[in-house]
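Below is one structure, written out as structure tokens; comments come after it.
Only one protein chain is missing from this complex, and each of the others stays in its spot.
Let's turn to subunit A:
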Amino acid sequence: MKTPQAYKALRWFASLSMMVLVLFATTGCTKNMIVLDPKGPIAEQQRDLMLISTILCAVVIVPVLILTAVIVWRYRDKKGRKAKYKPNWEHSTKLEIIWWGIPIIIIIALGVITVKGTYALEPSKPLKSDVKPITIQVTSLDWKWLFQYPEQGIASVNYVQFPENVPIRFEITADSPMNSFWIPQLGGQMYAMSGMAMTLHLQADEKGEYMGSGANFTGREFAKMYFTANATSQEAFDQWVSEVKTSSPALTLDGYKELAKPAASDVRMFSAFPKGLFEMTVTKYASSHNHGLSWKDINKIQLEE
């Protein structure tokens, strides 16, 4: 096969575009890679795990890539080649032990790290801290996030604020299809599912506004389910709570029904919410194990109580 000029040019273009890509990935955009820019203990440990596992994998991958290039180059067919040609060489116990062995060792190392990490970072495990944690109840609705503060008695939509350096206990449920609650800079996500309350412990070590999102597809306006997670000082948080209490309307049951209707929403604040709204959202699906009553009937009864 001839190598026409155009083909060479194509190869040149290929290498160039790869270089541009690498440049892209390593320079301008790193500040945007929020997953690698953690602002809390959980996200930090997860980032470390990513880096450790990448390095462990690279220990095998990089030599393999180099080996591939060398072998393909050295054993290409051409006249006057010096490299050996052994068409029947097909087995070497020694070599095979090596390459069964190396991945096994790497995987054992990675396995140990992973198992330790899995237990250490189990999301329902409270964070070690001297500060009393704050509880925030999260409900995924079609297509917005409702946050309730049972201790403060306020609620908000598509905006969540909390003090820095205080562990947060998120209780997560859904009154919608399954979603996933994710604040990348604070830590990994947790599914939001109807009929159950999931727990996720996070903490922000720094003040700042962090992006939060719904990570699991829930339908038409799914792409509008972003929220801001605002970590502030304790004073600013207390001030925000009292501001919401004085200046925002209360969320009523009817208001909740209205809010739960499928639509995207702006940021909203509520000075109060119906007592037990979160628990009711969780249990209304579970209690519909009553046969003979449809989900709609249950919905009606419970919300009219």
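As a convention for this text, a residue touches a chain if its C-beta (ideal position, glycine included) is under 8 Å from a C-beta of that chain, and two chains touch if they have at least 3 such contacts; residues count from 1.
The rule we apply is simple: contacts and distances are computed from a predicted model.
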item	value
Undisplayed chain, where the name is taken from the UniProt record, one of "Na(+)/H(+) antiporter subunit A", "Quinol oxidase polypeptide I", "Transport permease protein" or "Tryptophan synthase beta chain"	"Quinol oxidase polypeptide I"
Option from A:218, A:232 or A:265 whose C-beta touches the chain left out	A:218
Residue, one of A:189, A:230 or A:265, that touches the chain absent here	A:189
Contacts of subunit A with the absent chain, listed as residue ranges	1, 4, 6-7, 10-11, 13-14, 17-18, 21, 24-25, 28-29, 32-36, 43, 45-47, 49-50, 53-54, 57-58, 60-61, 64-65, 67-68, 71-72, 75-77, 81, 83-92, 95-96, 99-100, 102-104, 107, 110-111, 113-115, 117-124, 176-178, 180, 182, 184, 187-191, 193-195, 198, 211, 213-223, 285, 288-289, 291, 294-295, 298
